[in-house]
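Heads up, one of the protein chains got dropped from this complex, but the rest are sitting where they should.
Our next item is chain A:
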Amino acid sequence: MKPGIETTQIEAIRIKIRIETAAMDALMVRLFDTIDEANMAWVIAADQALRCAFGAALIDLVPSYTTLLVHYDCQQMNHAEALGLINKTLSGLEPADTQAGELHDIPVWYDESVGPELPLVAKRAGLSVDELIQQHCNHDYCVFALGFAPGYGFMGLVDEALATPRLKTPRRKVAAGSVGIADRQTAIYPLLSPGGWNILGRTNVPLFEYAKRGEPLFRPGDKVRFRAISREEFEADGGDTTPMEERP
């Protein structure tokens, strides 16, 4: 048996929402098919409305670019009830205020030693490295979703000219604080981890430090602005200048 795909409609924008069974106690709510900044107002609104509607029956609710995963307590609610509640909650949805998110200023040391793909991305875009840095800094990126690792925010949209596909072979180790681009997304690696994005530089801003904040720095709907700093400034701030050793 294939679990059915239910559909409902947000009346205000006449989009068909698809609700798929993700597990016996989880439903994937699909609002859109493609990444678009304009979609965020709806994803955030759906996140808030569903969190409210499910209340104590909610185990977790994970928004992403186009989808939300609703994980509910199946001892409090059955599959049909959860489906019904989602339908009822989303049909009258109004877009959220996307200006409500926090704006984060992220200082980045852009340098080939810690951002080995600077020349590659610049060359593809037909820009000098300095122009590329300027372009990467010249935009307030929207935090679409958190995930992959604690504190990791999927951000976009990067200017079309800068869009660069992921590395063919991911690096086994990408240094913490590495700032990268994949297609039209940009992100910061919060911790030393494997990864396949094109790395342009490094920041010393901690994205998830339990002892200091207890929760990640970014929230979906926040905005992020990168700011180029010199090696001296980066070092003065305690930044780790160890070059990225591994080449893809």
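Just so we're on the same page, a contact is a pair of C-beta atoms (placed from the backbone, for glycine too) under 8 Å apart; a residue touches a chain by one contact, two chains touch by 3 or more; residues count from 1.
Simple rule for what comes next: contacts and distances are computed from a predicted model.
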item	value
Omitted chain, identified by the protein name its UniProt record gives, among "3-isopropylmalate dehydratase large subunit", "Glutamyl-tRNA(Gln) amidotransferase subunit A", "Electron transfer flavoprotein subunit beta" or "Biotin-dependent carboxyltransferase"	"Biotin-dependent carboxyltransferase"
Given A:Gly55, A:Gly126, A:Gly214 or A:Gly238, the one touching the chain that is not displayed	A:Gly214
Selected residue (touches chain absent from view) among A:Leu69, A:Leu120, A:Cys137 or A:Val205	A:Leu69
Residue touching the undisplayed chain, where the options are A:Asp25, A:Glu112 or A:Glu235	A:Asp25
Those residues of chain A which, in the complete complex, touch the missing chain	1-3, 20-26, 28, 33-36, 47, 59-69, 71, 74, 79, 145-152, 154, 165-166, 183-185, 191, 193, 208, 210, 214-216
